[in-house]
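The complex appears here minus one protein chain, its other protein chains still in place.
Chains: A, B and C, in written order; residue numbering restarts at 1 for each.
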Amino acid sequence: MEPWRTAIVNKDETHIWLRGYDITQLMSRASFASVLFLLHKNRLPTDGEERLFNALLIASADHGSGAPSCATARLAASGNRESLSAAVAAGILAIGDVHGGAGALTMDAIEVIVRGAKTAGGRISDAAIRFVDRAKEFGQRVPGFGHRVHTTDPRVSVLFQMAKDAGIAGAGVETVLALDAALKLRKTDIPINIDGALAAILYDLGFPPSAGKLIFIAGRVAGLTAEVAEEHEREKPMRIRIPITYDGAPPRDL
Amino acid sequence: MEPWRTAIVNKDETHIWLRGYDITQLMSRASFASVLFLLHKNRLPTDGEERLFNALLIASADHGSGAPSCATARLAASGNRESLSAAVAAGILAIGDVHGGAGALTMDAIEVIVRGAKTAGGRISDAAIRFVDRAKEFGQRVPGFGHRVHTTDPRVSVLFQMAKDAGIAGAGVETVLALDAALKLRKTDIPINIDGALAAILYDLGFPPSAGKLIFIAGRVAGLTAEVAEEHEREKPMRIRIPITYDGAPPRDL
Amino acid sequence: MEPWRTAIVNKDETHIWLRGYDITQLMSRASFASVLFLLHKNRLPTDGEERLFNALLIASADHGSGAPSCATARLAASGNRESLSAAVAAGILAIGDVHGGAGALTMDAIEVIVRGAKTAGGRISDAAIRFVDRAKEFGQRVPGFGHRVHTTDPRVSVLFQMAKDAGIAGAGVETVLALDAALKLRKTDIPINIDGALAAILYDLGFPPSAGKLIFIAGRVAGLTAEVAEEHEREKPMRIRIPITYDGAPPRDL
Partner (left out) sequence: MEPWRTAIVNKDETHIWLRGYDITQLMSRASFASVLFLLHKNRLPTDGEERLFNALLIASADHGSGAPSCATARLAASGNRESLSAAVAAGILAIGDVHGGAGALTMDAIEVIVRGAKTAGGRISDAAIRFVDRAKEFGQRVPGFGHRVHTTDPRVSVLFQMAKDAGIAGAGVETVLALDAALKLRKTDIPINIDGALAAILYDLGFPPSAGKLIFIAGRVAGLTAEVAEEHEREKPMRIRIPITYDGAPPRDL
């Protein structure tokens, strides 16, 4: 078999290097969040970037036992007591475009709008209005907006303020705020959600759209491990009973 | 359905609290590693604990594309391009007692030895010798020792030194070092591995054995997300070809 | 890399052989259930074995949307719309010793009892009583008995009758019936469950204990694929809301 190529980890009998940095130096002096940043970006973050990246991971960490990823992990833990890996993995499998993964779609939308503004030689705010109008015309959702629990997601404004204070807010934050203004202009009052805020900031930190899902997963795993631990500590196996209504074919003979 | 009970996250329309702390305060002032600590331990770490916990997560983050968890994630990403969640989850599923999960077994062993020493009114070093002798008698492995790549795992001594410097090293570190001495005394020269070091320190930080796996998973996810991102960026779908030798039944007729 | 060894599939540019049989012959003349049998046992089943094996897979296929494996698959499908593989895999991850996987434990118990009877030169019925008494003494469950929905599981007697009719019922069925009698003798009236019946019959078909889980999984996947398809067809994304009660730390300041 051809060797696999990688630019992430190198090692010998007595060393491990992550992106070229000796792991013992990273362990002594770096934070876990900056190593995650390093693994993805091939450079360590500045202080401001590190602060913001920590905030973003904390914002993704957990959103309650009933969030689809957490509930899926707990349900798997309820039936499969012997594998902690299995329960955490099940939780991750519930993360997709509609849950936690909308960041990737929003980053795609940001890219489209920023490029659209450039091509038209115009402003992001105008491109955002065109984007919203086209979405409405075709009955599509604007990614990064709307939440089933929060009227105002408390995480969003904190993230945007931190991004501004650190001088990191750029076209990503501008575009999401422009979409927010465009939606209000068109009388659609739905709040920016955490996926939208994450996408804006990951964009301004220079991450590609796939990071919208991958970084969310890295953050959410913190909560998933705690949810699974709690299920094991506090609950009996098989405790979860889902109420079911059957509305299918009546009894029939073979 | 009965409501599910949880002591982890609470929220209302405009707030989210993790273990009682407002998530916006955590985002502004805490690190991601300390929030992971908080989610599991219901309290924030001290500065020394936070430093050590970061080191432990970095030590777990990645160990090369060929480590079973990383290779499994890349293989899944090679066949399934459309789901990043699926590839990361597949990587986690390769984590078990023999890969990454040995921390849990080692923590069980630490508990047995510490209790054994107490019951016998003796010293941990003597209990560790009895443990090693019994393992040898029954042909069992001593968990937390031995590695297929490293003769000396560079991560171990750094972790132990940091634990001592921070005044956190206790019965966990003492027991793993006692096992190391007992193995040498019995002419078995196999090094402490990262699972053993992780277990010692998680024990001294007051985590239960299950954390041996769960915290390793939370750390390894950092690497898995980077490995999956690299597979998508650098490689074509279906590029992996495993060489196979067939040694089963010869052609036969139905 | 050393080539991997396998005795399952061989192929060249124009042929595929499963356990030595040309796949086109199997496709033309065999049933899917007998190919599953072949893949595990390296021989095709007799007519009686095939009939029984089909029954056993049908018995495992689905047990309602609220069964942990099915509910986990639907929950994952609710959050992750873009990956059918992810939802089915999540369902499988909920299968463990307490759900669907008890067959493996029961097969271990059968083995212990059959061997115990042989060693003692006695009867399986006596060994079963000793097994039940010891389980009671240590507060352990007898694997393969008890169900949270059914007072009498309708699948059990059908399987046992079919096994007898086909002349396949042996020490496996005898042992599980002996455990049933021993439990009644000790005034514990809990029914044989599907895991117990599966285990008895897999044992009599010559499968190893691990098959208790693997064959159940192969059967249950039928139901999981249908449950996931129904979730996609009938329900909106994110429709599942789990009621939660928070009983953790009150609001506190950082």
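List of remarks:
We adopt the following convention: a contact is a pair of C-beta atoms (placed from the backbone, for glycine too) under 8 Å apart; a residue touches a chain by one contact, two chains touch by 3 or more.
The model shown is predicted, which means the values in this text are computed figures rather than measured ones.
Panel shows subunit B; residues 1, 64-66, 68-69, 71-72, 75-76, 78-83, 86-87, 89-90, 93-101, 148, 237-238, 240-244 of it touch the chain omitted from the view. In the full complex, subunit C touches the omitted chain through residues 1-2, 4-11, 13-16, 18, 22-24, 26-28, 30-33, 35-36, 39-40, 54-55, 57-59, 61-66, 71, 74, 83-86, 88-90, 92-96, 101, 104, 149-152, 154-155, 158-159, 162, 208, 210-211, 213-215, 217-219, 221-223, 225-230, 232, 234-235, 240-243.
By the touch rule set out above, subunit A reaches the unshown chain at residues 1-10, 17, 19-22, 25-26, 29-30, 42, 44, 80, 82-83, 85-86, 89, 93, 242-254.
Here is the rule we use: only the chains that are shown with their structure count from here on.
Common neighbours of subunit A and subunit B under the contact definition above: C. Look at where the CA atoms of subunit A average out and do the same for subunit B: the two points lie 24 Å apart.
Chain centres here are Cα averages; for subunit A and subunit C they lie 36 Å apart. Counting partner chains per residue, subunit C shows two or more touched chains at residues 1, 80, 82-83, 86, 89, 93, 242-244.
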